[in-house]
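Heads up, one of the protein chains got dropped from this complex, but the rest are sitting where they should.
To keep things simple, chains are lettered A, B and C as they appear, and every chain counts its residues starting from 1.
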Amino acid sequence: MMTFVNLLLAVLLLALAAWTTLARNMFAAVVGFIAYGALLALAWVQLSGIDIALTEAAIGSGLTGLLLLNAASRLHVNANAGGNTGRSRLRVPAALLSAAVSGALMLCVFALPETPPTLAPDVAANLASTEVRNPITAVLLAFRAMDTLLEAIVLLFALIGVWSLSSDPHWGGRPGLRQYSEPNGILAYTARVLPPIGIVVGAYIFWTGADYPGGKFQGATLLAAMWLLVLMAGLADAPPIRRTWLRVALVAGPLAFIAVGFLGLQTAGAFLAYPEGFVKPLIIAIELALLPSLTLVLGLLLLGAPLRGEEP
Amino acid sequence: MRFPDTLTRLHALTKADNLGLGLVVLGLVLQAGSVAAALKLICVWLLLLLSGACVSQLIARNTRERESRP
Amino acid sequence: MNAADLFGVVAALLVGIGLYGLIVNPQPLRKILSFNVIGNGVFLLFGAIAYRGAAFGLGSDPVPQALLITGLVVAFSATALAVALLLRLFEATGSDTLSSEPPAANPSAAGEQ
Partner (left out) sequence: MADVLLAAAGIILVTVALGLVPIVRGASATDNILAVQLFGTGGVAVLLLLGAVSGAEAIVDVALTLALLSAFVSVAFVKSYPAASSDVTRSSAMYECRA
């Protein structure tokens, strides 16, 4: 029965992926992508990657979907836009190439060694020394902490890249358009009722990350989504990117991470090494410092380049 | 088609949202391991009830405005 | 067929579907979508391989899983940057398709890499 559910998931995933890439209508393609992300989260659950399922549901489906939905509406691409006609001569070679790549990858899947190489025993053996119980969090913040630090910095660089695309008069201004809604309408109501719940759920998913699936990225995504909901209802406005507090908040998390890294150089003899007995407090401190920065970065990445001056 | 326009389809959808998920949750609550787990399942259902109510209102209003426009 | 093999095959097909869409669709936004489908295929393939490495009570090899979470977040930031580039291109040129000028496909598509 499990195999049957898996097969069903596989067929649906492939159908939605084909729909996403081939649909005539841009909007329908984006909608297909969002549904596809939700299905992918189910597939990750079946591959016992609950942490990844959370990330996929939050970032892969939710945030990316919103980003593309916004872009599609800003581009006015309603209908087919006559797109698919230009490159019909490319179709056959492209199909052949794609089939060849898929075939080669499938051969690789079936040629994998009988006893898979795995680092799971090493992680299981060293998990106790980190004092956290979620092995993924242990890998992210103890065994491979450098990756996570650089990931946080990549997000910052992406944000700088997005901001630098603003036109000269709007540099330093507010990202996105000013949104309005009826003060007593249902949208404003939604934006008042959902965020408190979402913030509690986001904090819970962040907090549970030390011992169970969850963590700062997933928590920060939910918090960012709730912030955007408030902005969409016009209950608040996006801050101008010139503000000093905003920039300080953005870099505070990564800076705290780096500071802990240098602390390790002093106390434990290596960059990002944690002194004995302080592992879990330090991991939680890093996560707590990263949470607001990540929330802001994710939200601002979605809002895009500044489009207005500083005046609301 | 049995549900000819968007509003009737929305009507059908909310039944699936509220009642269908409610019944699934009800079934799972009966065999949940602990009281906390059962309460969490009910919370998921309540959250979807609330967000579903808000979203269906929004979509319905959006549809009405779209249709009242020439 | 176990779950690892099944989703491995799905991943290979997803990469193929995404690659086809990336080549054939002239609109940059469609290219970004297709690129995300390829990325998901690669992630799923990696995840299927990690699933085979389950041991010691862990359902799956945690090291690739942690790398996958990092990968998903970085893919999101790359997509956000690509979309911002595309919107700026649209603002500057008023065109949302590259079909009339195939050579120009490279600058905006490069944002996705």
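Brief remarks follow.
In the analysis below, contacts are C-beta pairs under 8 Å (C-beta built on N, C-alpha and C of every residue); 3 or more make two chains touch, one makes a residue touch a chain.
Model, not experiment: these values are computed from the prediction.
Considering the entire complex, the omitted chain makes contact with A, B.
For the chain left out of this panel, the touching residue among A:G65, A:G173, A:P240 or A:G261 is A:G65.
The missing chain, though absent from the display, is touched by one residue of A:A17, A:L39 or A:L301; that residue is A:L39. Where chain A meets the missing chain, the touching residues are 1-2, 4-5, 8-9, 12, 15-16, 19, 25, 27-28, 31-32, 34-35, 38-39, 41-42, 45-46, 48, 50, 53-54, 57-58, 61-62, 65-66, 69-70, 72-74, 76, 78, 177-183, 187, 190-191, 194, 197-198, 201, 204-205, 208, 212-214, 218, 222, 225, 228-229, 232, 234. Although one chain is hidden here, its contacts on chain B can still be listed: residues 6, 9-10, 13, 16-17, 20-21, 24-25, 28, 31-33, 37, 40-41, 43-44, 47-48, 51-52, 54-55, 58-59, 62-63, 65-66, 68-69.
Note that in this section only the chains that are shown with their structure count from here on.
Note: centroid distance chain B to chain C, computed from Cα atoms, is 31 Å.
Taking each chain's centre as the average of its CA atoms, chain A and chain C sit 13 Å apart. Taking each chain's centre as the average of its CA atoms, chain A and chain B sit 26 Å apart. For chain B in complex with chain A, the residues that touch the partner chain are 47, 50-51, 54-55, 57-58, 61.
Contacts from chain C toward chain A in the complex involve residues 1, 3-21, 23-27, 29-30, 32-34, 36-37, 40, 43-45, 47-63, 65-70, 72-81, 83-88, 90-91, 96-97, 99-100, 102.
Of all residues in chain A, only 2-3, 6-7, 10, 13-14, 17-18, 20-22, 26, 29-30, 33, 36, 40, 43-44, 46-49, 51-52, 55-56, 59-60, 63-64, 67-68, 71-72, 74-77, 81-87, 90-91, 94-95, 97-99, 101-103, 105-106, 108-110, 112, 116-121, 123-124, 135-136, 138-140, 143-144, 147-148, 151, 154-155, 158-159, 161-162, 165, 167, 215, 217, 298, 301-302, 304-305 touch chain C in the complex they form.
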